[in-house]
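A single protein chain has been removed from this complex, and every other one stays in its place.
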Amino acid sequence: MSIATFASRLYLAAVFFFVFLPIGASVVFSFNSDRFPTLPLASFTFEWYAKAFSDDKIWDAFRNSVAVSLTAAAMSTFIGFSTAYTDFRYGFRFKAAYLALALLPPTIPLVIMGLAMLAWLSQIGLSGTLFGIIAAHTVLGSPFAMAVCRLRLHQMDPSLEAAAWNLGASEWATMRHVVLPFSAPALISAFCLTAAVSFDEFAVAWFVSGLNRTVPVAILEILQGNVDPQINAIGTVVFITSMTLVVIAQTIFMRRNRNG
Amino acid sequence: MATSSRYAFTWRLPMLIWQAAFFVVPLVFMAAISFWLVKNYRMEPDFILKNWSKMLGRGFFWDAYWITLWRASLAALVISLIAFPASYSLAYKVSESVRRWAVFFLIVPFFTSYLVRAYAWQVILAENGVVNAVLGQVGLGPFTMLNTGFGAMIGYLTLTLPLVIVLQTFSLSGVDRNQIEAAWNLGCSPLRTIVQVIVPSARVGLIIGAVFCFILTFGDFVSPFYLGGSKPPTLSILIIDTTKSGQQWPRAAVVALIMIATLFCTAFAAVSAAYRKRTR
Partner (left out) sequence: MSHQSAKNVSRRTLLKTAGASGVVLAAPMLNRAWAADPVEINMLAWYGHAEPDIVEEFEAQNNVKFVPKYYAGGDNMLALMAQSPPGTYDIILSDAEFVQQLNAAGYIQELDPADYPFDDFFPEFQKFPGHWIGDQLWSVMVRYGLLGVSFNTDVITHDEAMSYNVFWDSRLTGKVGHFDWHLPNLGQMSLLNGNDNPSPFDIDGAAWEAVQEKTLSLKPQVGGYFDYGGTFSSLKTGEMHAVCGIGDWITGVLQKDGAPVDSVIPEEGGIQWTESYSVGIGTEKGEIAKKFIQYMLSPAGQVRSIQMAAYPGLSPTKSGWAAIQEANPDEAKRSGLIEGAANDPIRLKREGRIHYRDIPRQQSLEDWNDFWSEYKNA
């Protein structure tokens, strides 16, 4: 191995070390008995997990988060797919503006989204409801879902649909028997990705949630409150949840892509 | 088969309806309340310019504006530079499968709680935290890293570095290999090859990476607050402070609108620079 190659490997390793240091550290701290951990580590403990899991408010937050992220993911996936399909299939006036609108949300800072959503939702009487969080997370998730679906549709032979129509299938039947099955892996991936996005989002949820806190909002409140290592315990559980969703999304998408 | 318009609109409308109701209208409404009046902690519809004049007339607003702009620009530059060698290695020096896994592992952190990672950094960087404990073993330190610009930059790196590397790697992989080899064969030094061949060819991806970095750090409040000690406060912190203090939402809306305008201008300028025809 040449020195240059060695140096580049070392650099890569350092970058990955930096990226995973806080994640690894929070997993380690979650089992460490010190309230403000340092080196050398104190003794091993499950105390923070026990504390987090015995707290009703954390369970409520988990339930809220699951309800919000599943619903928001389903809606984001539907909207993302329909937008991607529109882009794939149709050309029309103002299409550039249409696509810009679809892809714009990630450029708006979350704090501003939160402020605007809360102002608007309290105007229409929906502030402090789970629906408010779902509405906002659907906005945030659908561009991601659209990107994933668009990539998959890009791989579909456009003549496939035409062939089905020629055989007498209606557009709806073609959608159901040709396009949707072909897009299935993308739909599943998009669902998992948007669920993960929603499950971790805290800024908008913090503004909008009122009394219905989600897990990241609960974490934020602990960070603003008594700064307790149960943050690490909750964080580890959330990390595993999000990881699982992302891994499922990735493997399904990769495998089907290779086969299909 | 003729396209039925009902079918077409079924797929076209959901996004339009949803984005209109929960994205466009909230932002427009926010623009409207920037002209509203606050009386006894309640907002009243009105059309006054006081919120704008008051906010724009304050030294602290402009201080926050410039520090936020400066930090986001610095972050975009520094993080792009830190990311580049890693992206270069991933694009040219490793096998296809290593690259795929590396990209996968760079996407993973994007889906872990940023708050939890910021909190972990707090513990790691503290005066008697992990880094200073390690440095203490070799007789260095302790260094003050938390509640400084450095702390905030670590947070920005945590937030954006993986994303920037992924975007850069994609664009570098797309550069025509023959071009690079031609440069080599003509006796270009590695550095010259990078500067004169690779960077110009991958320009779009590199700029998009930097723009995303700028957008994310410009709007972030976690790093400047929890790792930077609000010293000085950025625009996002100013928005939160303003909403907390006595229902001054119209003024927070003013700050938000100026942030959006700045982001749009920056993004537009950068994208047009990215797609501008090369002059040579």
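Labels for the chains are A and B, by order of writing; each one numbers its residues from 1.
Note that in this section a residue touches a chain if its C-beta (ideal position, glycine included) is under 8 Å from a C-beta of that chain, and two chains touch if they have at least 3 such contacts.
Computed from a prediction, not measured in an experiment: that's the story for all the values here.
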Full-assembly contacts of the left-out chain, visible side only, are chains A, B
So one chain is hidden, and I want to know which residue out of A:T5, A:Q224 or A:T244 touches that hidden chain in the complete assembly.
A:Q224
Which listed residue, B:A64, B:I154 or B:I194, touches the chain dropped from view?
B:A64
Contact with the hidden chain (one of B:Q19, B:N147 or B:T217)
B:N147
When the complex is taken as a whole, what residues of chain B touch the one chain not shown?
40-43, 58-60, 63-64, 67, 122, 126-129, 144, 146-147, 226, 229-233, 238, 241, 243-248
Tell me where the left-out chain touches chain A, residue by residue.
35-36, 56-57, 60, 63-64, 66-67, 70, 118, 122, 125, 127-128, 210-211, 221-227
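Criterion: only the chains that are shown with their structure count from here on.
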Taking the mean of the CA coordinates per chain, how far is chain A from chain B in Å?
17
Listed in rising order, the residues of chain A that touch chain B in the complex are 5, 8-9, 11-12, 15-16, 18-23, 25-26, 29, 36-40, 75, 78-79, 82-83, 85-86, 89-90, 98, 101-102, 104-113, 115-117, 119-121, 123, 135-136, 138-139, 142, 146, 165-166, 171-172, 193, 196-197, 200, 202-203, 216, 219-220, 223, 227, 231-232, 234-235, 238-239, 242-243, 245-246, 250, 254
Partner chain A, residues of chain B touching it in the complex:
1, 3-4, 7-8, 10-12, 14-16, 18-19, 21-27, 29-30, 33, 82-83, 85-86, 88-90, 93, 100, 102, 104-109, 111-121, 123-124, 126, 128-130, 133-134, 157-158, 161-162, 165, 215, 218-221, 226, 236, 239-240, 243, 249, 252-253, 256, 259-260, 263-264, 267
